[in-house]
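Here it is, the structure, as C-alpha cells.
With one protein chain removed, the remaining protein chains of the complex are shown where they sit.
Take a look at subunit A:
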Amino acid sequence: MWAYFKFEFLQFISNRKNIAIYVILLFFSCDFALKIAPTYNPIERVDVSEIEARYLTREAFLNNVVIDEGTHYLSSFAVSIFQEWNEYEGERLEAIKQHNLKEYAEATSKWYTYADKLTFPNAMGVLYYNPGYYTFGNIYATMDGHYAYLYSASRYKAYTEGKSNLSVNVFEERTALQTLQRLLNSYLPLILIVSCILLTVDIVLKDRRNPTLLQGLPLSDWRKLIVKGLVSLLGSLISIIPLSVGLLIIGGRNGFGDFDLPVPIYSSGKDAFSNILMGEYLVQNMLFIVFWFLFIISLLLFVSVLLKNEFANLVVGFMFVIAEFIYFERGLGAVWNVQWYPTSYVQVGQIISGYRNFLYGSETLTFGSGILVMGLCTFIFLVFTFLISNQRKFKLL
C-alpha cells in the first residue's frame, strides 16, 4: 500500500493541472500580499485625527452648553452621555499620543462598550455607529455596527490583559496572523475547498488514461481509493504552502503578530463575545478545513465510482460549495435548521468566530456541530464507496 501511495503521490505532484493550481494559488497569494492587503482600510481604525476631532467637538459642547428649563431634550441627552463618552475619548487620545498602547486598548474597549450600550438601543433615534456600516442597500447596518463594536470592545479588552506586543497594526488587524484570521472569516476557506475539489476531481478517473498499467495492480479497489483519498488530502494540505508565501510577505511588512493575540468569539448570551487565543483559533480552523477536505474527497471518490465522470465530480463538488448561497437568509437559521446541512459550514472561519450564528440568528452552527455533521457525511460517503467498490463485478476503470 505504501508503494502505491508513493506512486500515486508521484503522479499527483507531476500532474500539470495540479502544478497549475499551485502556481495560481501562489500568484493569488503574492497578488493579495502585494496589492490587496496594503489597501485594507478597516472601518474600526486607529484614527487620531478622528478621535481628536470628536473629542474636541464634544468637549467644546460640554464646556459651552447651558442646561436650564428651556434646554432641548436632545441637548440634555447629549450632556448626559458625552461626559463619560468623552472621558474615554480623552483617555484614548492621550494614550495614543503618549504611545501608551495598553492604556489606549483599555480606554478603547470601554469606549466601544459604552458606545454600543447607547447606540444599539438608540432610545432617542439620533445615535449611529460608524458611517462605514451604513452602505447603500445594507438594511442590517445597525446589526453590523453592533457586532463590530462589541467585537472591538472584546478584543481591546483582551489586548490589555494579554502579553502580546501591541502596535497600531495589531489594533487594525493588519499583522500576518490577523490577516489570516480575517481571510479565514471571508473567502480563504472557499479557495481552499475549491482547490481541494480541483485537485481531487480526476484522482480516480485519470487512471483511465493508463488502464493497462494500473488495472492489474495487486491492490483492491477500495484500498486504491483510500490511498487516492490520502494523496488528495496531502495534496490539498500542500496548497497551504503557496498561500503562506503571501503571509510571509505581509509579515515582513506589518509584523507577524503572535499566537497569543485574542480572537473574539460571538455567542448569543449576555456577554456577546469571549476571546480565544489566535493559536487556538487557527488550530480549530485547520482542523475544520481538514474535515472539509475529507468531506470533499470522500464525496468525490463516491461520485467517481458511481458516475465515473470528471465533469459530474466538478458539478457535484461545486454544488456543495455554493449551495449555502441559495438558501442563506439572514436571521432565519434557526427556522430552517441549517445546522444539519454540511453546506452551512462552508464559511469555516465565520462558524468558529460565531459570525455565522450572528447572521443566521441561531446558536447551533458551532465548531462541534460542524465537525459532527461533516464527519458523519464523510463516513456515509465512505461506507457507500466501500459497498460499491467491493461489488464483485465492480471495475474501477
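We adopt the following convention: contacts are C-beta pairs under 8 Å (C-beta built on N, C-alpha and C of every residue); 3 or more make two chains touch, one makes a residue touch a chain; residues count from 1.
What we mean here is this: contacts and distances are computed from a predicted model.
**Q** Hey, which one's the missing chain according to UniProt: "ABC transmembrane type-1 domain-containing protein", "ATP synthase subunit a", "histidine kinase" or "ABC transporter ATP-binding protein"?
**A** Choosing among "ABC transmembrane type-1 domain-containing protein", "ATP synthase subunit a", "histidine kinase" or "ABC transporter ATP-binding protein", the correct UniProt name is "ABC transporter ATP-binding protein".
**Q** Touching the left-out chain: which of A:A3, A:A53 or A:V283?
**A** Checking the options A:A3, A:A53 or A:V283, the one contacting the hidden chain is A:A3.
**Q** Sort through A:L56, A:V79, A:L219 or A:L332 and give me the one touching the missing partner chain.
**A** A:L219
**Q** Pick from A:Q11, A:S244 or A:T343: which residue touches the chain that isn't shown?
**A** Considering all chains, including the one not shown, the answer is A:Q11.
**Q** In the complete complex, which positions of subunit A touch the hidden chain?
**A** Residues 3-4, 6-7, 10-11, 14, 209-222, 389-390, 392-395 of subunit A touch the chain absent from view.
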